[in-house]
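Notes for the one structure printed next.
Of the protein chains in this complex, all but one are displayed in their positions.
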Amino acid sequence: MIDKKLLKEHNLTEEEYHLIVELIGKEPNLTELGIFSLMWSEHCSYKSSKIHLKKLPVEGKDVIQGPGENAGIIDIGEGLAVVFKIESHNHPSFIEPYQGAATGVGGILRDIFTMGARPIAIMDSLRFGPLDKPKNRAIMDGVVAGIAGYGNSIGVPTVGGEVYFNDCYSLNPLVNVFCLGIAEKDKIFYAKAEGAGNPVLYVGSKTGRDGIHGATMASAEFGEDLEEKRPNVQVGDPFKEKLLLEACLEVMDQNLIVGIQDMGAAGLTCSTSEMASNSGSGIEINLDLVPQREEGMTPYEIMLSESQERMLIVAKKEKVADVQKVFAKWDLDAVIIGRVTDNGRLIVNAGGKTVVDIPVDPVVNLCPAYRRPSAVPAYLEPQSQLDPAPSIPEDFNKAMEKLLSSPTISDKEWVFRQYDHMVQTNTALLPGADASLLRIKNTNRALAVALDGNSLYAYLDPKAGGKIAVAEACRNLSCVGASPIGVTNCLNFGNPEKPEIMWQFQNVIEGITEACQAFNIPVTGGNVSFYNDTEGVSIHPTPVLGVVGRLDDVDKTTSPSFKQEGDILCLLGQNKNELGASEYLKYVHKQKRGLVPQIDLSTEKKVQELCIAAISQGLLSSAHDVSEGGLAVCLAECSFLSEQKIGFTVDLQDNIRVDALLFGESQSRICVSVRAENFEPLRKLAEEHALSLAVLGKTGGDRLVIHHKGKELLNIPVLHGYNIWKQNIPDAFRMN
Amino acid sequence: MKFGVVIFPGSNCDYDTYFVLKDVFDQETTFLWHKEHSLHDVDCVVLPGGFSYGDYLRSGAIAKFSPLMQEVKEFADKGGLVLGICNGFQVLLELELLPGAMTRNKNLKFLCQHVHLRTENTHTPFTNRARKGDVIKIPIAHFDGNYFVEPETLHTIKQNDQIIFRYSEPNGHLSERANVNGSMHNIAGLINTGGNVLGMMPHPERASEAILGSKDGRIIFESIIHWLR
Amino acid sequence: MKVRVLVSFKDSVLDPQGQAVKNALHTLGYGGVIDIRQGKVFEIELEDISVEEANRIIPEISDKVLANPIIEKFEYQIIE
Partner (left out) sequence: MKVRVLVSFKDSVLDPQGQAVKNALHTLGYGGVIDIRQGKVFEIELEDISVEEANRIIPEISDKVLANPIIEKFEYQIIE
């Protein structure tokens, strides 16, 4: 009955099938095959990435939970732990932008509160095609509204994120969502099914035929047959999730349960088998008891459904009634659908028959890991050169105006104004700053978070791209005075069966590893999204790094905006003659090529440490890191973000190409402004850190003015630049 | 003096409001569960922001039927102080404790940002510490804050001096630009004829601590506390 | 019994959503669209009751719950 066609539909190879037969000692029936197809999918099993992910540094003295659970956990003192993770929802967001993004938020929130943490912040990392195409605008409009629709309703602030635009995302947008929660250290919960005889409860929404094959879809390329592969789109129900969140935290707080797991991708299949496997136990359930939304669902469909807003709980036998009472308080049913056993098997009954009877270990742990072939991509050699070098623009004002109208650089208020970024009243820095800052109530502390990932860098030099993503996220934290304590990452790549993609993947991981080691920060989890190809075209490799930082005194922080006229502008770090892979080249010269900026991690670290020290001593009026758009854009943003739109005049002295000086993206640079009386202490501090401090000029006036050795390069009114920067994205949407 | 903060399923500014009253202003404060039939002798009921019942039908439409809201209605009819913030304001409109209704923001997007409000009437329990014309900076966060009322009713509420806050420029000037959600007559906050029930879309609890970027929302809580003392 | 309740804004209330849809259609070249108003529809499945009873209950729940009479009006059809 199980033939090649069926295997293909289930994305399983013949070798995998034979292995399954061997492992379970029989031919699987259709439902059992479905279970394996889900759990052995790339999305769930990490079969192509596992051996490479092992390289990431995961140790650290404050790590409570590294990779392997729903989210990573780090001890932050005072009996508290921070729980965080990033996830992708790329494919669903392409099919149905609003619901795809919304359910992505729902999923990552469940990952956090499943562990006993109250989610306190969401961040989003988005990648779209250029906004002159109506289709791309529609996708962006839907995605942003979907994230807002879910996050705002459930009452978790979306405090920041990032948006990049590039052609390669036109048919494959990326939607990565990060969530962070806070738990009491002694009230953390895991996906455990311990204690034979303990009841297994199903809570939340009813099961429908939603997203059947969602995980397998995320494990294959989109081709012409997109239409057929399209599973039933899931519609998010943030209200139901809010009730689930409160009820789950309440049963955890009262210590009524043994373990809990959300039912996201791979639903009932994944939660039952993982919980049993994690505890070396077994689970037996009866599908007739599963609350169902649609009639006539088969065991196959019920087991594979990806209906949202559902959780599986193993309760303490003697506390079941109390658990049910809490759920009833929140108008939710908690239905006993089975029990924990000690036979190591997943047994599923329906209609009086046993429809699944398989050992859990092979399902969860014994999927083969592949070392897929890798090869240097053919595009690399020609494209990583910058030959011939582009001509130097005659009018830098024009080049600057053009650059400010690149949507990757222009203001993202159109996006974050749609997100409730203030609910829960912890948001100490509003979106627009380099990092988001959340105070922790009843303490003096704060947590900072930054997401980062420049895929053009990763495309032209995957290893450097990986390194820079970590370094830049950490640099963003340092600009608000915080030190990094943990990392999560979302690795978005094309089809791993293509050797070039595998090569990109390996190298990005090497870069991330090197940088995390240099900063001595553990990776506590993440997510891999492969098969981001549509019609044979792969996206640029897109690692998105989420770094969490810690600030011990919430008052010792600063923001990128200029605070007053007459402050001295200084540069921490050095300008270099680097133009490659810059937004300037891409947007002004239409060239996506060149050498990615070099990065020396020990210099990088020193610059960041200096910045943190200066902020903690209260020396800085503002700090902003130099990234896309280079020094000119960095300085301009400090003006744009200041309430009074304070301008600046600087005179640069470096002997390098002037466009590289203005717009190049050399790493390890932070622009700071200081009151005159703080300059000397800052200079001394820099000396102690063995770093030179370049004085650039002063804040003040109502123009953005940049000279080079006394000669004027750039001179535009702040408000003129501001309007371009501010209106660009809203204007794109008004074209509708 | 005791404050009660109502929790509906889907409320999400309940803890924020509780925190401000309890920890920032050091007032006795209790939560009131929507299924209860008692207000536990509170002196002021606060209906917090959020998405009661998901706001799936209309903002505030379902919350008005909860058992507790019948108590709140009686309490208000007897002159008890009721403050509705954001979704709380929407519930008060649905309950008809305040006139009018909310429609979708004029740009059809959710809006989260700081706005400026001009204080129009200070002879109320909620604004007695302010001066008429004071401009305060407070955040909004809503999808349905576009206030609508029939012209006759608008005329009446103007005559009764029921308009408490209006969206304005930082200098107090009333403009279309400042009226971000498109509300009729720039109305951001409204009181009942009895002068004891205030509804406002902006969130004073998000502007009561320096670390959150504005302390201007304090004036409302300070006024209530002063009034009750 | 199946009933359909249609809820829409009163004429005196602006309908920016309808306007936005109209504009979108114009941009796409459907110039013949003169006006659009957007409302809500509820398809309700009721236990079998008499038509008389339905004519009592439906307006009641429409008025109390489904529509906000300050800004909305409703009409209904018994379809089965």
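Annotations
Letters are used for the chains, namely A, B and C, taken in the order the chains are written, and counting of residues starts over at 1 for each.
The criterion applied here is as follows: a contact is a pair of C-beta atoms (placed from the backbone, for glycine too) under 8 Å apart; a residue touches a chain by one contact, two chains touch by 3 or more.
Small disclaimer: the values here were computed from a predicted structure and weren't measured.
Here the chain not displayed is in touch, across the complete complex, with A, B, C. When the omitted chain is restored, the residue from A:237, A:262, A:452 or A:514 that touches it is A:237. Of the candidate positions A:162, A:210, A:246 or A:567, contact with the unshown chain belongs to A:210.
Annotation for chain A: contacts to the undisplayed chain at residues 95-96, 99, 205, 208-210, 230, 232-237, 239-240, 293-294, 307-308, 331. Although one chain is not displayed, its contacts with chain B can still be listed: residues 53-54, 56-57, 62, 65. Although one chain is not shown, part of chain C still touches it, namely residues 4, 6, 8, 18, 21, 24-25, 28, 30, 32-47, 49, 57, 61, 64-66.
Everything that follows uses one rule, which is that only the chains that are shown with their structure count from here on.
With each centre defined as the average position of its C-alpha atoms, the distance from chain B to chain C rounds to 29 Å. Annotation for chain A: no residues touch two or more other chains. Residue positions of chain B touching 2 or more other chains: none.
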